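Below you'll find the structure, written out as structure tokens, and then a few comments.
With one protein chain removed, the remaining protein chains of the complex are shown where they sit.
Just so it is clear, A and B label the chains in written order, and each chain counts residues from 1 on its own.
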Amino acid sequence: MARMKFLCDADRCIECNACVTACKNEHEVPWGINRRRVVTINDGKPGERSISMACMHCTDAPCAAVCPVNCFYTTADGVVLHSKDLCIGCGYCFYACPFGAPQYPKVGNFGSRGKMDKCTYCAGGPEADGSKEEYEKYGANRLAEGKLPLCAEMCSTKSLLAGDGEIIAQIYKERVMKRGYGSGAWGWKTAYRETIES
Amino acid sequence: MLIKRTHQRSDRRGSVANTLASQTIGLDRRAFLRRSGLAGGALAALGTLPVSGVRKAEAAVAGPLTAGAAVKKSICTHCSVGCTVTAEVLNGVWIGQEPTWESPINRGSHCAKGASVRELVHSERRLRYPMKLVNGQWTRVSWDTAINEIGDKILEVREKSGPDSVYWLGSAKMTNEGSYLFRKLGAFWGTNNTDHQARICHSTTVTGVANTWGYGAMTNSYNDIRNAKTQMIMGGNPAEAHPVSLQHLLEGKELQKANFIVIDPRMTRTAAHATEFVRMRPGTDIPVLYGIMWHILQNGWEDKEFIKQRVYGFDDLRKEVEKWNPQEVERVTGIPGEQLKRVAKMFATEKPSTLIWAMGQTQKTVGTANVRASCILLLMTGNVGGQGMGANIFRGHDNVQGATDVGLDIVTLPFYYGLAEGAWKHWSRVWEVDYEFLKSRFDSKQIMETPGIPLTRWFEAVTLPKDQIAQKDNVRAVFVQGHASNSITRIPESLKGLKALDLLVIADPHPTTWASLAVEAGRKDGIYILPVATQFECKGSRVASNRSLQWGEQIVKPIFESKDDLEVIYLVARKLGFADQMFKKIKVENNLPEAEDVLREMNRGSWSTGYCGQSPERLKAHMKNQAKFDMLTMRAPKDDPEVGGDYYGLPWPCWGSPEVRHPGTPLLYNTNLAVMDGGGTFRPRFGIEREEKLPDGTTRKVSMLADKSYSKDSEIQDGYPEFTLASLKKLGWDSDLTEAEMATIMKVNPTTPDSVSWSLDLSGGIQRVALKHGCVPYGNGKARMNAFGLPDPIPVHREPIYTPRVDLVEKYPTLPDAKQFRMPNIGFSVQKAAVEKGIAKQFPLILSSGRLVEYEGGGEETRTNPWLAELQQDMFIEINPADAADRGVKDGGWVWVTGAENNSRARMKALVTERVGKGVAWMPFHFGGWLGGKDLRSAYPKGTDPIVLGESANTITTYGYDPATGMQEPKVTLCQIAAA
């Protein structure tokens, strides 16, 4: 079985935000919920790099560990998903997440959190694959259709890679070998406890 | 934008976005789908969504999400890269977007804009029906009423003031067919006052580059940049303006281990990936380029063979370059000599090298000279006409290259034929109308052959005293179809024009700032808004920056009461009474001219530019067979039955009739290939030889034809002039012409058929015969370093009108005042006054402007798209930390920006960043809907206001027009910033 991961090649990322709007488009993500975002480090200074970040679908995911109602689960592809039926919107996963992935719609009074929303790796949720219910709660399920997440598929410079961890690591390694530089697989050490040797 | 937490809450009140955020809770469309799925009938009660939204909702929940959806392909409407958009359509509703892996251009990719185009079509804030302003209120009217009233008013203006008093402002957003018909509308109406975005985008490129080597377009392609060993980007930020092009640039950089040089006043997102970043003072492009050339000549790095064979005027140039020693260059540009030497060495010796530019070079009073200097650098190093080389000029809009080609312009008829009598006669033959009829439409033959007024000056054409405008009367009516007003400089001045107009017609999917600013200017009536479909609701061809034509399908039918551009043009022409003449050879069904038929008419007349081979059938075959084209060469395998041997999109020139099956020209002027394989030579457009004055007072004649350089397999192995019947006869090739071809030639010019040239021969015979002998129809000439005829034949540095370096103005003044394009250009007086008044002390910061990746152009369309608007919610100005500290300006805090003219001021947020150097400020130009701190949201027709509004950069920009094209100057002016 594949172990799905994301890898953002920061030496390619140009902060074009295609990943962000592709995500919005594919899942009709409402205003204020940012399942994916691009962060620019050292903005305007030499060495500036932009990195596209969403849920990294961590190994031994911290969100799942701290969830008081145990609403997370990991699919056979290594995708970390959650059930919005079970989620109580407590915000704990946000405290634990190293990548700021969980998002909460503001519902009701005093800005309290609604049910958590996050990147699904375009793999929907616990409902039947491709069902109406699944789409309504989590958005499209591309993985079930044999497609990869749209953010990576539409990435303008092929910076954001999605797919089996070993394959995308290999692609990245080859790139780094060929061009002779690489600022690393951002977030991999934190998410997967591994780095790509290059 | 980074907002400090302490500022955040108080700032929120100022932002639109927060109010919107609360609204959108009710508009969670995924939830909406669920509700609608449960209770379809109760939908109307929600009221917030349009009919289309309802349809979409029902469709989307109809079954497994995309099952049964039709797949349609069109072209992204946001920049010139030409990304294919693949749409999934179910029950007439666009339900999803998929990556287009098979497109050799974007290979599945998009940028933020391309990945969100679906929203443009189903936007809830689009115009739904025609409206007019009655007593200051936007009132719904029917299409019939609107067209009738508009037509009557226009005819009344014509009656009183002549046809030139109506200004037809078209769009680079239209398809080729739309732009072409819009130009044709102007011609049949009887004016050359027809313009579009290219004026403020690459008009200087078109003029400067065409004057150098023949055609004013990108010589190579985005894909071909992969072959370059040195990529130099000067005056462009493709990472934000053409993001998908970076796929080719960055992969090329990696695979070739290429030098990636970025010369820019800003450390842009592109510069972040540079191997060499050179920060220059805005407005000093020519000194920078000459500084590079100085080192090249000093070290003998120039390509002597290339210059000898293919370049004219090198000695004249050398004299100018010698003035620019490293000390003077550093004094003027701020760049140390060592760095430029390094750049020069890379560019001249690590070849092939390409020079990439965009608005950074063009949007200047010296824009034409800037791009000329760029071309000269390429010529000097022999970097034109081969793989990985060339002037890779990144155009702005999806079809700005096409709209330029089809002549939606003030200086030419379609396909660069110009405005001379011969050109009019050519087109009257193509259109099969009487030349005399066309002439009768104009005020005079003289005005018929005089370039019109550039769109940059439209408001002055309204407000200046009548005697200062070289036409019968002032402009009194403006018909805008698809052009923003906030992308034109000097907004405070334009308000006067908006007020004074008799009639303003805005045909667009959105009301645009034309509407809000006109209301703000005090208009109570005399404005009509016509809802026009987005390009995804129209079919037709679009030309990417690399000259490839791509056919876009209609993805969905026009939404609401919107109409296709072509239909609007037809309705207007019909009302004005010349539709039967104008559409004589074009099929019109239900008032909608057929796009394919329009293209066929273009094919029949576009010999000069090689638009003659791209029949609709061939273009459609290309879209169908996209996957067969190689990503690097863009060529399909020779054995393919439908597109065999073609280059993707048949990049023009695609010579001869479609039957000749010319494959298109992926790289211009490439002598390494046979013409029938896409090869070419420089175009001898400026005479065959030239008399030059020598220092001793004598003269000599110098050939303008190539010297022993020719394209592969050419039977003429030297330079040669353009082909005419006479030259065919001289070569003995006239016998290759068929009888039918000969008959057509005779018909073109019955009196002197010998003078019929390759570009006027409607049979295509002369082209076919030239190709048969391996020759380029337009001839084989030299490129001009000395472009005699232009205001500065050899580019000369001239300080911007508003420069902080007043000490340099005396040595490098702008050109003297003159009359150009029917208007006075008083740049010199303005510059002089600015220096005398000490403007630079009052406004010490250089203000430049540019693009954001999320928005495009005037931005109304993209600021209406919530997926994009969320990413950039506030207008801002970038300011260096040192300048910010001096002024007590905080990152994310509000500031007042004041400009050097009209007491202009604008309120926006500060973005304190080292992207800009000290003394430089930068603004994005996409915002609009605020003016001088006032929110104009209420001036928009209800429900059509963009989500994000903000101050326009052009509220602050100032006077300055390129003498050769009328280009405005939004890239260099002065401003002051103070904390608000």
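In this text, a contact is a pair of C-beta atoms (placed from the backbone, for glycine too) under 8 Å apart; a residue touches a chain by one contact, two chains touch by 3 or more.
By definition in this document, contacts and distances are computed from a predicted model.
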{"item": "Per UniProt, the name of the complex member that is left out, chosen from \"NADH-quinone oxidoreductase subunit M\", \"ABC transporter permease\", \"Formate dehydrogenase subunit gamma\" or \"Alpha-(1-2)-phosphatidylinositol mannosyltransferase\"", "value": "\"Formate dehydrogenase subunit gamma\""}
{"item": "Residue of B:E119, B:E914, B:D945 or B:D962 touching the missing chain in the full complex", "value": "B:E914"}
{"item": "Option touching the unshown chain, where B:R279, B:H295 or B:H662 are the choices", "value": "B:R279"}
{"item": "Interface with the unshown chain - residue positions in chain A", "value": "10-11, 32, 34, 37-43, 45-51, 53, 62, 65-71, 83, 85-92, 94-100, 104, 110-113, 181, 183-184, 186-187, 189-190, 195"}
{"item": "For chain B, residues in touch with the removed chain", "value": "1-3, 5, 8, 12, 15, 17, 260, 267, 271-279, 334-336, 338-339, 854, 870-873, 882, 913-914, 917-918"}
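As a convention for this text, only the chains that are shown with their structure count from here on.
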{"item": "Length of the line joining the C-alpha centres of chain A and chain B, rounded to whole Å", "value": "37"}
{"item": "Of chain A, residues touching chain B in the complex", "value": "11-12, 14-22, 24-32, 34, 40, 43-46, 48-50, 105-107, 130-132, 135-137, 139-140, 145, 150, 153-158, 175, 178-180"}
{"item": "List of chain B residues in touch with chain A within their complex", "value": "20-21, 24-25, 27-31, 33-34, 37, 60-61, 64-66, 96-97, 99, 108-116, 118-119, 239-240, 243-244, 246-247, 250-251, 253-255, 257, 267, 269-270, 272-273, 277, 853-854, 866-868, 870-871, 913-916"}
